[in-house]
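Here you go, one structure.
Note that this complex is displayed minus one protein chain, with the remaining chains in position.
Order of writing sets the chain letters: A and B. Residues in each chain are counted from 1.
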C-alpha cells in the first residue's frame, strides 16, 4: 500500500518546526521516527496534507540531567534511550520498558516522544510516563507550556497537544533511592500489542512498602493510574499476600476495551493478576 | 568412489541466489513498458453493484485505463472449480471481477492501469461505486437453516453439496456401546500467509502471452487460463519463477491472474499486479473453517467400535479450484491409525459471504487428524487410561500391514510402535508425567500439560484412478525428463513446481546416484511451461513421492538406452554389462568399460550406433502412483499453562516422523520444523476473524498473529524409517506432516493441563482468554 501525497518540510530547528506546524494548518502531521505513522499512511488511515519531519533537529535528541529530573528530548530514539546511562541510572523503568517496545529495527527509528504523542492506549510507554509523573514540554508559535502526564493522554490516539503544538521533551522526575521498578507486559505474541500492561514502581522501607506507583496499559482509551492499588499497598508488608490484596483494586474505575485479543472482563481480571506480579517483581 | 547422494544432508544449491538478493520473484521482473494494475475491492461482504464510474480515475495523470467488471463481462469467463464432488453440486458463477453483485469483502470490482503503482493507488480513490447492501451470511449453522438469507439467490440454498461415505454398520457399533463420546470441534479459518505476496505479470507478444506468476501450479494454471479466457493453450506460456512459499495458497487460479492476461491482451503492453499484505489477507483463499461433530463408540477397555463424523465446511462465497474437495480429503483420515468396525462421514459444503476457502497446508487431513487425535484423548480420559495406552489398544500393529482401513484406503506400511517408543524416550514421558502429578498435587497455578498425537496422513497426491473416482478434474501423475548433454552434463526437467522446498538439490541428488554422475553435473529445470511441458505441479506432499519417482524412472530409461550403446561400443552383450558409479563395464573384464559421459558423446555424435537406434540418451517418464503414501509419526508436546492468565508456553516438543526413505535429511528436517510452526500457530495464535458486517478484522500481520522466533520453542526431531512399498524409492512425502500432527498435540497438552479443572476442550486458537475461561468455568476443584 502506498501513502497519499503530502507536502513535506524538514525544519532544521525547533523554531522552524513550530513555525512550519503553525503555517501548515490542522491537517499537518509531525513525523518523528514514523514507526507508528508510516503504517497508517500506507494504509491511508492517515491522510495528512503535510508532514513536518523533525529528523534533522539534533537538539531534540538530547537527554539531559536537570538535577531532580531527566529531560528526554522528544526525538531520542528508543535505541538511544535504552542505552543512555542517565536513563538507566535515574529512570530504570523507562530503560526496561523501552527494551520491549516493538522490535529492534523499529526501536532504531521510533522515538520516545513519538510513541507518547501517538497516545495509543495499547502502547507501553504512556502508562510508564503516567506512573512516573512525567511532564510534557510543548512548544507552539503561541509559546510554551507544560502538561502533566495525568492531563496529556486524553483519549484513544488523542493527546492534549493542540494541532499547532510540538512535543519537544519529556521531563521525568527522578524516583530517588529505594525504588524497585517493573513493567509487566502481557501479549499473545512478541509482536502483538499488550492486552494489558502494568507499569510499576515500589519503594521499600525494610520489609514494608513505603510508596508505590502503578499505571495500566490498555485498560481504557487512555492509560490509567491504579490509585486504589497504590493506596492499598502502602504501609503493607512486602509479601505476595499484600500485593495480591492490593491488586484486587487494579481494575477499579477502568473502562477496558473488548477487541480481537481480549474482552473487557478478561482485561479486568488480567489487571489484577498482572498488577500483583508487577508489584512483587518491582519490590524484590 | 562417488558418494552416496540419497540420504546425504547436502546443502541446497538454490541458496546461492536467495542469500545474495539475486532471486527472481515475479515482482522483480519488470520489462520495459510495464503497466501496473491495482484493484478496487468491495468494502461490503454482500451487496448489489448499482453503478461503477471510472471516468474520474481515467482522467488522472499517469493512468492508462480504468475498468469495471462490466467492461470485461463478455470475456472474463468464470473462475474454475476442478472438483465437482457430487452430480448435483451447486456451483455458482465466479467472475474474476464482480459485475452485478459482490459476495465477500475484498472481491475485486474495478481496476486501474497506470504507469506506476503510486499513480494507480491514487486513481483508485477516484472510482465511484454505488452499492446496495444485501444481507450477510456469516454463520454456517444459520446458513443451512430454513429461511436463511442466501449468498447466491439463484441457487435457492446455501448448501453446495452433501457428500457421504459409509462403511460398516454404525448403528450396530453405537447400539449399547459402553462408551459413547460426542464432541464438536471448530477448525477456525486460517490465512496461509506465504511471505511472498501474490504477484502476476503478463507480457504480450502479438498473439502469444507469457504470464509470470507466483504460483505453485504453472501447468494447471495454463490450462485453466485457456479454458476460462478462450485463448488457445499453445498461445499461453506460464512461468513460475522463484516463488516465496505457498502452503496451498498459490494452488489456485486467481481472478487477478485471468485479468492480467486479459488486460495485457486489451492494452498490448506488459501488465503487472502485486498484492499488498492487507489486500492479500482478504483475498488469498483461506484455509480450514469447519464445524466437526463426532460420535465415537468404544468398549470400556478403550477399543473403538465406530466413528461418526458430520461436517459443515465453509466454502466461502464461491467454489475455487479445489474448494469443495478439501474437506473430502479428510474423509479418509478421520479414522487415523486406528482399527474400527464402522465409520460414517457426511460433509455439507456451505456458502457464506466470506473469502473462499481452499487448500492450506495439509488440506483436509489436518482437520481430520485434529478431530481423531483430540477425541482419542477424550476417550483416554473417559476410561481412565493413559492416552498412549488407549492408542496402542487401537492402532494397526506393524505386522498387520498392508492394512485396509475402515475408510477404504490401504495403508501399505508403517510402524507406529517404533515411532512412539522413540518419541517417548526422547520426551522423557514418565518423568514429565511425574512432574505433572506433583504440580497437580501442589495446585500450582502453572499446570503442566502433556499432549499426544499419533498421526498418519495420505499424501503423494495422487493415483489418477482414485482422483477419477472422486470426480476430480484431472489425473495425479507426474512427469520428468532427463537430458543427457553431449558433454555428459545432465539437465533434469520436472513437472513439479517448487516454491521453497529444495527440488533443485534433491532432484540432483536422485539423478547423481542413479546415473553415477557428480551432483554438480546436474541442473534441475522447472516452473516454465515452455521448458517443462508436462506436469501436475506441487501440492499435497506429492513432489518426491510422484515427481521424484518419475525422475527415478526416467533415469532408469537413460541407463537402459546407454546400456545398448555401451554394449555396441564395447562389442559385448548387453546382459554382460554392469553399470556402477557411472560406468558400464564388461562383467569380469573391468578394464573394458565406458563411462556414461563417453556413451553420451557417442550417442550424440551418432557415428556408430546400433542399427535403428535413435541418437541421444534423453528419456522421459511419467509416474502415476497406484496408491497414496502414508507418512506417520508420534508427536509429544509439554506445555506450561498459567491458569491465572491463560498463557500457554510450549516447553518441550518432540516429533518423531516416519516419512519413509529420505533423500535429503536436511530438507526433511526443515520441512518438519516449518510444518510444526504452522500447526502450532493454528493451535495457539492464528485466526481469521470477521465482524458482524462480514468485514475481515485480521487484515494485517499486526492482527493476524503469525508467530515469530520468540514465540516458538526449540523442537526435538527424529525419524524412524519404514519404506513405502507403493513406489520403487520407498519415499512418502514430508511437506505437510508437521502441520498435520502438531495442532492436536498442542491442544491436547493444553486440555491435559486443565483436566483437573473439569475441562475437556478449549477452542482454537487457544488464546490466553479462552484458556483462562476454560480453567475458570470448567469447575475448579
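Methods note: a residue touches a chain if its C-beta (ideal position, glycine included) is under 8 Å from a C-beta of that chain, and two chains touch if they have at least 3 such contacts.
Heads up, the rule we're going with is that contacts and distances are computed from a predicted model.
If you had to name the missing chain as UniProt does, which of "PTS sugar transporter subunit IIA", "ABC transmembrane type-1 domain-containing protein", "Na(+)/H(+) antiporter subunit D" or "(2Fe-2S)-binding protein" would it be?
Spelling it out: the chain absent from the display is recorded in UniProt as "(2Fe-2S)-binding protein".
Of A:67, A:104, A:143 or A:206, which one is in contact with the hidden chain?
Looking across A:67, A:104, A:143 or A:206, the contact with the absent chain belongs to A:104.
Of the residues B:667, B:688, B:740 or B:766, I need the one that contacts the missing chain.
Residue touching the absent chain, from the options given: B:667.
Tell me where the left-out chain touches chain A, residue by residue.
The missing chain touches chain A at positions 1-8, 10, 31, 34-35, 38-39, 41-43, 51, 53, 55, 79, 102-106, 108-109, 190-191.
Could you pull out which residues of chain B are in touch with the chain that's been left out?
Counting over the whole complex, chain B touches the hidden chain at residues 11-12, 14-23, 25, 27-28, 116-118, 193-197, 242-245, 247, 276-278, 499-502, 666-667, 669-671, 673-678, 700-702, 706, 708-712, 714-715, 738.
Throughout what follows, only the chains that are shown with their structure count from here on.
Between chain A and chain B, what's the gap in Å when you average each chain's C-alpha atoms?
Each chain's C-alpha centroid was found; their separation is 44 Å.
Quick check: in the complex, which residue numbers of chain A touch chain B?
For chain A paired with chain B, touching residues are 1-2, 4-5, 39, 43, 186, 188-193, 195, 260-263, 266, 269-270, 273-274.
For chain B, which residues count as touching chain A in their complex?
Residues of chain B touching chain A: 117-118, 121-122, 125, 276, 278-279, 644-645, 647, 685, 689, 697-698, 700-703, 705, 707-708, 710-711, 767-769, 772-773.
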